[in-house]
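Removed from the display is one protein chain of the complex; every other protein chain stays in position.
Chain nomenclature is as follows: A, B and C, assigned in order of appearance, with residue numbering initiated at 1 for each chain independently.
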């Protein structure tokens, strides 16, 4: 598969938040052109009605996915942003149509159909495709992504958890872990519901998944199978009053006591060369550990840690923007890897402060 | 009409925010018993599913309004909390059923059918009832409310505007006024929509009614007709990131220059004896002028003013909780007046700080 | 000690948030009169400059604590709201002056001077007084409070943790627990700092105490010593964008597997008769587990739980208003107990929704 100088790209299902962020990133990407962004429900409407931040940046209107499928114009890459379940129903058609696919639904994140069934409560609808997809988190899986034609997106909470735990998983230090993720409202997508009504959703500290979360399947896959060995994993998710952002606080009971120095070495070994992971652990200032708010719009994952005085609990903390490192940002990072571009192309916005 | 020692009350249409606040107030009211709270859509469900703050305070379930209409138990007062339009469709039945009615919809606020049609864009559906209702704002209309059997609720923004302007209207000082109201999301009620989706509604400073608002009809009625004389009135409404609360900022161009001393006298004359209006105009502290946040849950209207150095613009400011003084609180205050109770019964919560 | 019909009360150090809430509660308490609220820094100023919600409710001004000490008017109860450390310096004088004391600082919460030193990093400055104080959490310690003359306040985070864990501690089920508390900004008090500057503090998900919190000393005391037996306790605290409220999420690894039915029985046994604890665990509605926002201004602690599918992790969740059940509300509840009043006197505000 040779890489064109510039990619012709399409976003399939573009009215949602992930589609909007992908569009923002691709419009400013030095090596991509957005040929189409599709939506059946918004057909013919200007995309800026859904993504008002892009006013003045594009005159694109939503087009029909069926027409795009039927056309014979070249398509170097398609980003599938359809609801969970819909991607697997359409996968054959889009795989025929585009040279490369990145699917941002949950449909193709897992390799193991049994794990899928255990966590999603039903048999996978397109199991033949599971092996043809590569999990799209560069930090756990970079080399496989480089050559891949079909890459899955990542779960946002899964990504926060995976990046908090990856160094310790690789060091095989984890005996048991309790991860608490705090999440914002954009994680639920652009569809309104009684639970997302502003007077109801504002101010909540809502334990919406106290004892389990589907995203832990992606932690098992990436950390048990690929970057370590199984450990006892407990997940809990709490919604707070925030639009973007995830903070994962992982309480790790290690197999043996450690000290701060060893932890620094372990985290640095994994992340020193990562372009989008920063170790944040300061002794001064107001932002001493990772904070999601300053990551809004960026592809950074900030990771930090603390150790209790007895040395028998490690708290690993990671913060991301769920729509970026947890979705569209990682997808563009994967696109860059798949195409042999510089991994950071189009992902250089550093974030804002104050915010 | 004699007043019973204790009132038997019913709330008709009780799943919304106004119904919830009425229920909270009536459950703790020393002279009222809630016999029923009705809802067709939530029939048989515990009211705490909609009003979780009342857990442990009541075991009430939603009952059928039709059954309540058909029953022959005494009903001293019914609060109608139905959608606009629905009240006028059912008014004859409820007026037969209950000794007293307080209607919290917009249907019976205006006396003049022409004004109704001008502002609501259609002829009034039950014009015969317009004269039988009394407008339920005690500060503009107390004596009429005392003897009334049918009292309307008030518009929340109308109330903020009326209370900011009442002293100056009575003093016949207003030549022209521009009122900007800043409102929270609970004003739109409990029904979710794309506009109230948390990621969309959060952080907005949204000019949703830049040049006109139906509630100005209530200002015309109360201040042009009843407590002053016509003046040039301009209204604008902006939604901000807040759940409860209205702040009205009225920029008054007076007919003649005034000084601070005269303004103090004018405001004191109107409000010195009002149990729920406080003049707020401090020279120190962090809360020098009215602020809606400290009024959450209270029936207070805080009113203040400022005068520009040239003496030719007065800024009158009022803050209320839209669900209380702007809806349920004023309704209970009216109930107290209608029944000869102490006007402040059941309305003594002072509000919280910090909040 | 006989109880007077009405109490003469004083608040010592009244410019802070706890003092303000105490004042709000006592002004409306049917059996208390506030004789004085003191402050050296705000001497002679109206209390409404600090507590603007109380405008129109009181004309009190801050008075001098020295004058109050020197006066010979009767004082049935004094609430000490001084900074930590200051209370122990003045304790002898106030104990002489008032028949009953409730101290809301951290100074007299612990009975064991060794535990104090371990958690506060210094020897206790007035160890002779430790035995004379009773810990002021009615749910763990009601009978001792009834007869006490000197009662300590409670840590807000400690209270959230204690109430989440109490039923399981009594049942001796806890092997190991990780508690994550999410806290609002009012917990830090009324003193501004770089960390509480609005542009900095807004939107944070700040791991300010990832591996330890002083309040865990109060959990050890109440649950290890008095209502159970020692277990492995790990605490972590995260500040979120909220003014009032604590949510404690406790991840309990039990000594043996349990089922939901047993858990219901355990929680009901402890809390069925508690006037201010509600078990919240619904299957429908938007508020299925405890939420701090609807508790603002109330003395309720809402407690709920979830059990993972394997039966080997219990998540116990409690929500409180840190200034109420976590400070002033519990203090008034203790006052009621100490004086033989109905325990709920003056604490009946049910909270607001929406908010």
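Here are a few things to note about the model shown:
Keep in mind that, in the parts below, contacts are C-beta pairs under 8 Å (C-beta built on N, C-alpha and C of every residue); 3 or more make two chains touch, one makes a residue touch a chain.
Just so we're clear, the structure is a prediction, and the values are computed from it rather than from any experiment.
Considering A:139, A:291 or A:343, the position touching the chain not shown turns out to be A:291 (whole complex).
The chain not shown here is touched by just one of B:247, B:263 or B:338, and that residue is B:247. Looking at B:10, B:68, B:190 or B:317, the residue that reaches the missing chain in the full complex is B:317. Residues of chain A that touch the chain left out of the display are 17, 20, 24, 27-28, 45, 48-57, 186, 190, 243-244, 278, 280, 282, 284-287, 291, 294, 296-298, 300, 302, 348-355.
By the touch definition given at the top, chain C reaches the unshown chain through residues 17, 184-186, 190-194, 196-199, 201-203, 243.
Considering the complete assembly, chain B touches the hidden chain via residues 178, 180, 182, 194-195, 199-200, 202-207, 210-212, 234, 236, 238, 240-242, 245, 247, 249, 251, 286-287, 289-293, 304, 306-309, 313, 315, 317, 319, 354-355.
Just so it is clear, only the chains that are shown with their structure count from here on.
When the CA atoms of chain A are superposed on chain B, the rotation angle comes to 180 degrees (nearest 5).
Taking the mean of the C-alpha atoms as each chain's centre, chain A and chain B sit 46 Å apart. Centroids of chain A and chain C (each the mean of its C-alpha atoms) stand 40 Å apart. Looking at chain C, one finds that residues 286-287, 291, 354-355 touch two or more other chains.
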